[in-house]
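Dumping the structure here so I can ask a few things about it.
After this line comes chain A, so read on.
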Amino acid sequence: MTALLRIRGVSKSFGAVAAVRDVSFDLYAGEAHALVGENGAGKSTIVKMLAGVHRPDSGALELSGTPLALGGPADAKAAGIAVIYQEPTLFPDLSVAENIAMGRQPLGRFNTIDRAAMVSQAARLFTRLGVSIDPNRPARGLSIADQQLVEIAKALSADARVVVMDEPTAALTGVEVERLFAVARSLRDGGAALLFISHRFEEITALCQRVTIMRDGRHMSTDLLADTSVDEMVRRMVGRDLDALFPKQDVVPGATVLKIDGLTRDPVFHDISFEVRAGEIVALAGLVGSGRSEVVQSIFGVDPRDAGTVEVAGKSLKPGKPKHAMAAGVALVPEDRRQQGLLMELSIERNVTLPRSRSLSQLGFLTGSRERRSAQEWTERLKTKYGRLSDEVGTLSGGNQQKVVLAKWLATKPKVLIVDEPTRGIDVGTKAEVHRLMSSLAAEGVAVLMVSSELPEVLGMADRVLVMREGRLVTELSRSEATEEAVMFAATGQEATV
Partner candidate 1 sequence: MSAEQLTETRIGRLANWNVAIIAITAVVLVIAAASVNSFGTAQNFGFLVLDLLPIALVALPMTLVIVTGEIDLSVASTLGLSSAVMGYLWNANQPIETIIPVCLLLGAVLGAINGFFVTVLGLPSLAVTIGTLALYRGLAFVVLGDGAVADFPAVYTDWVTGTIAGTPIPNVLIVLVVLAVIFGVILHATPIGRAVFAVGASEQAARFAGIRPGRLKFWLYVASGTIAGLAGVLWTLRYSSARADNGAGLELAVVAAVLLGGVSIFGGKGALPGVIAGVVLLGSLQNALRLSDVSNEALNVVTGVLLIASVLGPNLIRRRT
Partner candidate 2 sequence: GGTTKSSTEGQNTAAPQSTAGQANPNAPLKEGLKIAYLPKQLNNPYTDVEVGGGKVAVDEIKGAYKLVGPNDASASSQVSYINTLIQQQQDVIAVAANDPNAVCPSLNQARKAGIKVITFDSDASKTCRDAFINQATTQGIGESLVKMASELAGGEGEIAVLSATPNATNQNSWIEVMKTELAKPANSKLKLVKIAYGNDEDQKSFTEAQGLLQSYPNLKVIVSPTTVGIAAASRYVSASSYKGKVAITGLGLPNQMRQYVKDGTVKKFALWNPADIGYLAAYAGAAMSSGQITGAQGEKFTAGKLGEYTIGADGEIVLGPPTEFTAENIDKFNF
């Protein structure tokens, strides 16, 4: 195998933050190369340098032995580097086909765009990925998973020599991940170099040959996966041995805190009823698009509901009023932190204290000092890495952003904590922390409702597992009944094929 792309001693700083420091490694043609590291280790920054979004402060890139200077994303594209970014980057107003073809639209007479060819090209790509998305529909309104799939199709359409994927699977479930991997393997075997970033080790071992580990912006090691173990990788990533990943304590459940009865919202979900008791962690599992997020958003009141009741500690919540839910002690950590969880342009401080601005005020006024103190306390508790409390949240790494969202809601001292994909895009170390946190909250008597697409997390954390399929609650499994097969069977309605 030859080095197709060489990364040589690149560094990149943002103001005082040295995001990447003197990192070197090679990508070979025909390999899938994993890049792992804690949140904020600098992975996405490397990706953005390869994409031409950031220019390295020092160091250089080499493609097939010739130096590669990228002035912008267009240069990277031209050099045959395709990138799937951590956050989907679609044009909501344009059709899916156009999103995929942007900049490379097939041309017809007089150099005009050949729309028919463009649409059939998109359709072919979706066939290859095994999904059915209407190429003619606008990208607006696609679920996160579908958006991610369009991103993948976009990268595939480029026929790139180097394909970089920054956590492409974070929003996908097993079946879709398998499809993606099948395609990735065929790309790889066709001679492309793949750089694959994920926080899920099972995916890395399933796809990759070599792994590069980063910590605090530095390159730690590059090894053949065959020569290393998951424990070893984790140790290098976090610099210490890790505690148990799913530290679920056994708690004797208390009184019913959250009671959902006949919750319906056409056409997304129908007749959902369940209860969560104090000290319990209940997982809501299902395939992407089965309607779980919609259910919890409706419980919290950000989405309306057509029928049904929600009771917290015996008091019923008005529909469509998150403030009511918050006052009753419900907190929702939403699935999409960029759109729903955070105010990206506001400071960490404002984000952490936003839901409590009323309770932090004195006589209705806020002077800032109480907010600052509280924000500091909670970000410290969650071990959030940042420069200053006044920094914009948008400059934090994905994982640290997630911690800010958690801090924001844990600080409200909820009776019912609803978490939607709480560890999406979070590194193993933080993940363990988040799990420990959930577990200890449950031990303190908080009722936890967790939506998760990660089966190990569901199985490891939940006292009970509720499974949804196509907007209906199909099964309830106790901790002992909940196995991977049982959950998948319920979620898909057929024997698991994965």
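Just so we're on the same page, contacts are C-beta pairs under 8 Å (C-beta built on N, C-alpha and C of every residue); 3 or more make two chains touch, one makes a residue touch a chain; residues count from 1.
Candidates were picked such that all candidates are chains of the complex that A comes from, given by their letters.
Just so we're clear, the structure is a prediction, and the values are computed from it rather than from any experiment.
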Identity of the candidate that touches chain A (this complex; choices 1 or 2): 1
Candidate 1-facing residues of chain A, complex: 300, 302, 322-323, 325-326, 332, 334, 339-346, 350, 353-355, 357-358, 361, 364-368, 372, 376, 388-390, 408
